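Mind looking over this structure? Questions follow.
Removed: one protein chain of the complex. Kept in place: all other protein chains.
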Amino acid sequence: MPDMDLSCTVNGRPVARRVAAHARLLDLLRDDLNLTGTKEGCGAGECGTCSVFVDGKLVKSCLMPAGRAEGAVIETVEGLAGRGPLTPVQKAFHKTGASQCGYCIPGMVMAATACLRQNPEADLDEIKERMGGNICRCTGYTKILEAVEIARDVIAGRADASVLDADETLGESYIGHNVRRIDAPAKVTGRLRYAADMKLVDMLQMQVLRSPHPHARIVRIDTAEAEAMPGVECVITADDVPGKDGFGVFVHDQPVMARGKVRHVGEAVAAVAAEDLVTARRAVAAIKVEYELLPGLYDPEDALKPGAPVIHDYAPDNVVKHIPLRKGDIAAGFAAADVILEHEFGTQQVEHAYLEPEAGIAFVDHDDVVTVHSPSQNITHHRHMLAEILGLPINKVRMVMSPVGGGFGGKEDMIYQGMLAIAAMKTMRPVQLNFTREESLVASAKRHPSRVAYKMGLTSDGRITAVKFEMLSDGGAYGMSSEGVMRKAAILSCGPYEIENLQVDTRAVYTNNTPSGAFRTFGGMQAQFATESMMDMAAERLGLDPFEIRRINMYRAGSLTHTQHRLDRASLDQVLDAAEAASRWETGVPSVRGALRGDLGGPDTRRPCTLGARLAGGPATAAATEAAE
Amino acid sequence: MNAITETRAETRRKRGRGMAASWYGIARTATIDRAGAWAELDDGGTVKIVTGVTEIGEGILTVLAQVAAEETGTRPEDVTIGDNDTARSPEAAHAGATRQTYMIGNAVALASRQAREVLFEKIAEYWEVAAGELRAFDGEIWAEGSNLRMSVADAVAICKARGTVPVGSASFTANGTGLDPADGKGSPWQTYVFGTQVAEVEVDTWTGEVQVLGLWAAHDVGRAINPRGVEGQIEGGVVQGLGQALMEEYVTVDGHAATHGFAKYILPTALDVPQITCVIVEDEDPTSPLRAKGIGEPALVPTAPAIINAIYDAIGVRITTLPATPEKILAALRVQQP
Partner (left out) sequence: MLTCDAYHRPRTLAEALALWADAPEGSRLVSGATDIYPWARDGRAGDVHLPAMIDLSGIGELRGYGFGKGRLHLAAGTVYQDFLTDPVLRQNLPCMPHVAIWFADDQIREVATLAGNLVNASPVADGTPAVVALNGAIELARLEDGEIRRRTVEIEEFIHGPGRTAIRKGEIATQVTLDTCCGYGGAFQKVGQRRSLVISVACCAALVRTDPEGRTFEDVRLALGGVGPGPMRLREAERMLRGERVEPEAILRAAHGAADRVASRSRLDYRREVVVNFVRAALEEALANRPNRAAAHDQSKETMANA
């Protein structure tokens, strides 16, 4: 590949490098200068993990040709503090606990720094606007914004710098004390190395061929051309799996790479390990696969119809899991009801969107231990599964957790570690695989899209007499965590309310959609969205305040749950009281009374976002000023 | 506000409030959960904790450092704790199910306590007092009702000089039972948490956009080990819930992703988040040594229904399928007022 010579100033030091003609500034920084504090979260300018200063202006380095670095002055997160103390922005991030997984944090620190360099007096609205190009998935931005305001006050001279180091005085215990996060300094400086930031000597790059079809039989895979390409060290397919293929959190229904057929678009079909990324990608493109298309299933209702295509032979009815709960007698319960409400609810498929795309490194160590570093949420289970897949004793497989740049359940599935391990064993060299964002989206599990048919009976004074709850969830192509998700959805289904008569069924089915799996709340959110909507609809119908109807039905010490578990204690009364008081809730029936409420717009709400905070007062007066008048 | 903005505010932007309650179980569901940990009171009064913990950003390493410091009478910054390695650390299972503080926190507490007991035994011998008289906190060790006091660093040196390395190990388990396959009967968790959130929204009836302006989140977390960390979990959960309520949707068309990148899969930015007020309720768990419960997942549960109930309060439109996009809101308003 043609190269070009570049010289520039990076973090105050002159730098000269020869890079590929197509390199982006991000590649120069990460690959050639090992400045891995700058991350690649999306590669498309949408997330801000790669923000750096070029000639004083903050830009997204994934969208800038490296050639533009020529003669430029570049500053990365590593250069902010250099070898000196943390900057006020970094210290403030440390103080407020603004970093969680930390993957967005170098970019956030850069955006905050840019904001305060542009306007050291920026108010909160302007800070938000100036940081609007950086996504964080963990923190909800609140502690980040708090940190930027503290740093601003220090920089603008409105607060003493000592506030950055000041902590609450320690009482008699470290429990309950706001100890600063011990990993924050590594995160705010960009020093923490995630899997994609690591390099090993002699390391190969892996790329994966993914299915373009939702459901198809694999007739033939021809890897000859790819294998013959210079720089390609190995091409692997399902045939290269040495042991018993199959993984999954509950059922081991997913092969390391598609075996015989593909079940969803984006499923791994083959993988290449090559000397560099471009070679690996070109080799992937040279693999020829002949498919025979099969009829697909894209709607969970269709999956249950007689004669529907079968996705997994072991499950001819396409049901991954059905969880039934039965308590009391719903016929009697509905008969005793004064009102019966029936509604349907739907929740969508949701992506975890951790800022760190999947990444990992595998190698075989000096004792023949197959070692995999990856940001996995469950390496213990992964080790068990991988030992079987590789046909090795369990102590010959070692899983090491690399710093996890966000998980939310999405990194529980072992969707790539198997390929890495096999390629490392074949080549006896370290192999690295870094997903692109697009790859992460199509290959990783999502939150189950669910439909709930709800029937609730109540007496006129607000007591729930019976519930019939039926949930159908799209599990997608593989089982992953569906079984557990359906179980939790069932257990939590009807909310924290004591209901004497109920019938709950949750089902997940196979389809040819992107698989669904574990996602923060594990089915609890989908189920309780329906329940909590029903509670408000019931409150309106019966003329009750939303808090009141919940108090009437809530669990107390001694209540029997939906699974007939006797509770020793229940704190719902306390959190209801706390939320009602904190929000200064005005009691009333939830019958579209927004216009009449007196509890709106308190000091604990924000102003609506109108955009243009920085335009106020300038030649082009923003609408914001108008609204504020 | 002048007359123009007033009339416009009435016709165009409408506000409302909604609430939702929720509950959640702590640790793995309907099974016997377990976690192991090793602890060593090390030279210089430092502490080494080895456990199969998985920090995924929630702050578990800091929590465990606090727990270990508390139990050994040291300071969190004295604690060395690393990430998980199946060849080097005892099993503590996965990062999920709102289980790490509960499961691994208790395992680390018990292991640290054991290491401290070894140290206390040796120092009690050295001081010729009963081990039960000893206390340690923040790097110091002393005997109650006496002037005997020294640093934990010196204590460790003395302990080692007497031939003992102060180590401890522990395993913690939380009981749950499976569900009966026919009626689902079972006790899936040892402890439960509850939460309630209130949302205040503004709906732009000209575009269908919803802005969440305020959100109050009250959650029982058991004993809060690091309140700021708890707030971080609540705030993050709320904003994920907001994303799901209003904008996020992974779309496939006949199995093909239509939202193939972050240009199409829309996530909340700093401009979309409400002011969040967290209220931490500490209903301590009597069944475990730390008396903590958890918050990782539960914070997300009530957000979407609270927002959807608030939208109804504002404009009388009941959204039953998520997300409540501007387009969906206007379509619903159109049906409501033809």
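Think of it as A and B in the order they're written, each chain with its own count starting at 1.
In this section, a residue touches a chain if its C-beta (ideal position, glycine included) is under 8 Å from a C-beta of that chain, and two chains touch if they have at least 3 such contacts.
None of the values given here were measured: they were computed from a predicted structure.
Trainee: Have a look at A:45, A:246 or A:543 and name the one touching the chain we're not showing.
Mentor: A:45
Trainee: Tell me which of A:438, A:505 or A:536 is the one touching the absent chain.
Mentor: Counting the whole complex, the residue in contact with the absent chain is A:438.
Trainee: Would you mind spotting which of A:17, A:68 or A:152 touches the chain that isn't drawn?
Mentor: A:68
Trainee: Mind listing the subunit B residues that contact the chain we can't see here?
Mentor: Touching the missing chain: residues 2-4, 7-8, 206-209, 246-247, 257, 260-261, 263, 266, 268-272, 325-327, 330-331, 334.
Trainee: Across the whole complex, list the residues on subunit A that are touched by the chain not included here.
Mentor: 1-2, 4, 20-22, 24, 43-46, 48, 51, 57-60, 62-65, 67-68, 70, 111, 114, 129-130, 132-133, 277-278, 281, 285, 436, 438-439, 609, 611-612, 614-615, 618-623, 626
Everything that follows uses one rule, which is that only the chains that are shown with their structure count from here on.
Trainee: Just give me the whole-number Å value for how far the CA centre of subunit A lies from that of subunit B.
Mentor: One centre to the other, that is 16 Å.
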